[in-house]
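The other protein chains are all here in position, but one chain of the complex has been omitted.
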Amino acid sequence: MATSPPTIATQGYASTDPELAAIDSSVRWPVMACFLTAVHWMVVGTFFLVYASSLSHPQDTFPILGLFVSLSDNFSMFTYGRIWPAAIDALVYGWATTGGLGLAIWILARTSHVPVRSPATLLTAVVFWNLGIAVGLIGIFLGDSNSVEMLEFPSYAAWTLWLAYALFALWAVVTWLSRRPGHDHVAQSWLLVALFSFPWLFGGGSVLLDGKPLAGSGVVQELISAWYVHGLYTLWFAPLGLALLYYLIPKMSGLPIRYGTKTQVAFWTWIIFAPWTAVHDLVGGPFPAETVSTGLILSGLIFLPVALIGMSLVGTAFEAEKKHGSHGGIVFPFLTLSAACFVLAGIAEQILSIRSANELLRFTMFRECNLFLWLYGFFSFGLMGGIYYIVPRLLDFSWRSATLIRAHYYASLYGILLVIAMVGFGGFMQGLALENPDPQVTIDIADQNALNFHIASTLCVSLIALGSGVFALHLGWMLLNWVNIRVRANRLASEILHEPYEPEGPAAAVKKEVGA
Amino acid sequence: MKHEENPDLLPPEPVHTDALKPGAPDFVETPDIEPLSKEREPLPVWLYLICGFALFMAGSSFTGFEIFGQGLLDQGPGGPVLASSSSTQTAEVTDPLALGKKIYSGNCANCHHADGAGQPGMYPPMGNSALVVGSKERLAAILLQGLAGPLTVNGGSYGSAVMPAWNSVLTDDKIANVMTYIRATWGNKANAASEDEVTKARTKFASHPAAFTQAELLQIAPDGPDPSDKK
Partner (left out) sequence: MISPLTTRGFFLLIGGIFLFTWFGLVVLPWSYLGHLAPIQEEGSSDITPWDAPGTAHQGEHIYAAEGCVYCHTQQVRPASSGADIIRGWGTAKDDSDDKAPPIVRRTYPRDYIWQGQVFLGNSREGADLSNVAERFTDAASLYRYLYDPYILNPHSSMPAYHFLFIERKISGLPSQDALALIGDDAPPAGYEIVPTDEAKSLVAYLLSLKKNYHLPDEKGPVPATPATPQP
């Protein structure tokens, strides 16, 4: 007797709009692959970060550190100089960039309003991307690190990453060209800036600084390095995170973003002024006076786009939270936190654009505070909010526990606040000692001043790591349950139908119910 | 049928609090609205004030020092004015002969001596040596990989000492400079060597295991001026 095959009733998380549901199902596997591998690298990188952070204060602080220190003394792999770059690169490329690519795929697909062709290209790109990161990290541990900030991956890994990105960019170009006209979204502009800038930043930085540096380049190497790092913050992470916020905040809250008429100004002034924050790493150094001075002026002007974007996003987000009550849900607060941290990161950059403040803070842990604000405060929390929002839509499955999500949120919120307080203030105290005009105040005294803040920094990072760990476990739990359904359905279907079960997907299920 | 024994197609109910239900604010499917507000909302006054202040701070960076002096470094010389005589002329040294001479005195003069005369039986002389004024590729091979074994130069026999390889100690431009120097000093009048020639030689001889012998050198090139040396 022919019965229609049993379908798993849609859980209700997939989009009810058939067009959006079709788009979601066309990008499901590439985006899930990006997110899953990203979370994996997040766990790896966070572990290394906590480890490295704990090495910055000697073993008398906590007994267990004695073990870490003896590992670091006796094995080159465990020394700070290798673990720290491995941690940062795992977080920047493995977690943030991979997750960012997942976001980019989904937002580009959604705003193009056509289901994407050839997800296989994307999957290949993701595979090569992760291969490059794994190989690069191993290379750092084995001693092939370039010791150029965020470009430590040896060239064999860097080229794998670049090729993977090229594949992805190919897909992005095709998708962009096949978009439905007349439906342009502001998030697309931000996305395109990010997608355009990354290959030139990464390729240029890698070619010029990896392995054998250009002969006779001297201090120019430092100029290129500064250009790269701050280009990454302002032209890759910032636009990517902002694309997500500009897409999700109006969508989730139903409120259009405030000061919308000023968005053009904010957009272009950000792109013009923000990359000049590179000179924050050049003040007082052996570099031309005009470059540094022009840079300080231009980077000081990022006040305008930061204020405009901050007021737009944070203003709308707070309004939305008030409108919906209870913080606007459990995912929305991540977006609010991300928007607020964008402003805080902008303020940190603003502080560094003041010459006297820069001279005080240049070589202190304030720089780390800046990194944490960009990487964690702004980008990671936005990415996590995005993952919480997107994954149920792709898998048509629910997260397992709202408490875990709330716990993650509070660990992140207090973690990042503590980071600013401890590491930002610690940088200030360290700077006061380092720049003390009394020659009796040696660097050892500066280090002792900084010691407590280093310990605090480890604790802050550990708090954020705790939240991230909860997130990773939650994701794993959700996936296990999801796989469980599929396996059971398969087994059950094969008993009933004596053939493997082919899920038709939520879109078809919805069509059936709607059509019936 | 088995499925009657398994009424549940789905795994146990998850912790389905209200916040996670499909209708919850985060998980309800909302349509894409026009993202940017079209209201002409005026910017707050404090923004203009702080913007003006930021501009003022930025502008103040211009005062206090010259910024358009090409070559002037950030924050000026930053040291006491030189105590030594300020009237001596200084010049940048880009002349390969001067650089080559300095490299020679730091690396080669220990054995081959500053006057290029060498040591009988041990270190061959530089002046009028066929190996020095001949093929540049061959000379580069000696410098890159070293030279060992019995050697005849200008009628004298050498070989009790080994010339080490300099490929990991000197870069290509330095090897080219020292080659230019020895080819133009002590009566030698051969042409200069370029960094590209040394780079090519480095690639070519990279796989050669150890120091060259005289026989191998003659195989690289016979005696006689370098093909590029047209007098």
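Each chain gets a letter, A and B, in the order it is written, and its residues are counted from 1.
To be clear about the criterion, contacts are C-beta pairs under 8 Å (C-beta built on N, C-alpha and C of every residue); 3 or more make two chains touch, one makes a residue touch a chain.
Note that the structure is predicted; figures quoted are calculated from it, not measured.
S.K.: Give the labels of the shown chains that the missing chain contacts, considering the complete complex.
M.R.: Contacts of the unshown chain, counting the full complex: A, B.
S.K.: Taking the full complex into account, find the residue in A:Ser112, A:Ser155 or A:Thr263 that is in contact with the omitted chain.
M.R.: Selected residue, touching the omitted chain: A:Thr263.
S.K.: For the chain left out of this view, which of A:Gly136, A:Gly241, A:Gly295 or A:Gly328 touches it?
M.R.: Residue touching the absent chain, from the options given: A:Gly295.
S.K.: Can you say which of A:Ser26, A:Thr121, A:Gln221 or A:Asn490 touches the chain missing from this structure?
M.R.: A:Gln221
S.K.: Provide the residue numbers of subunit A that touch the chain removed from this figure.
M.R.: Those residues of subunit A that touch the unshown chain are 55-58, 69, 72-76, 79-82, 84-85, 143-147, 149, 176, 184, 186, 188-189, 192-193, 196-197, 200, 204, 212-213, 215-224, 226-227, 231, 235, 263-264, 267-268, 271-272, 275-276, 278-279, 281, 283-288, 291, 294-295, 359, 362-365, 367, 434-439, 442-444, 446-448, 450-451, 454.
S.K.: Touching the hidden chain in the full complex, which residues of subunit B are there? Just list them.
M.R.: Listed in rising order, the touching residues are 69-84, 86, 88-99, 102, 106, 166, 168-171, 174, 184.
Keep this in mind: only the chains that are shown with their structure count from here on.
S.K.: Centroid of subunit A to centroid of subunit B, CA atoms only: how many Å?
M.R.: 33
S.K.: Under the touch definition given earlier, write down the residues of subunit A that touch subunit B in their complex.
M.R.: 6, 8, 11-13, 15-17, 20, 110, 185-187, 215, 246-247, 250-252, 254, 256-263, 282-294, 296-297, 300-301, 303-304, 307, 311, 324, 328-332, 350, 353-355, 388-389, 392-393, 398-403, 405, 481, 484-485, 488-489, 492, 495-496
S.K.: Within the complex, which stretch of subunit B touches subunit A?
M.R.: These residues of subunit B touch subunit A: 1-3, 6, 9-11, 14-17, 19-27, 29-41, 43-44, 47, 50-51, 54-55, 57-59, 61-62, 65-76, 171, 173.
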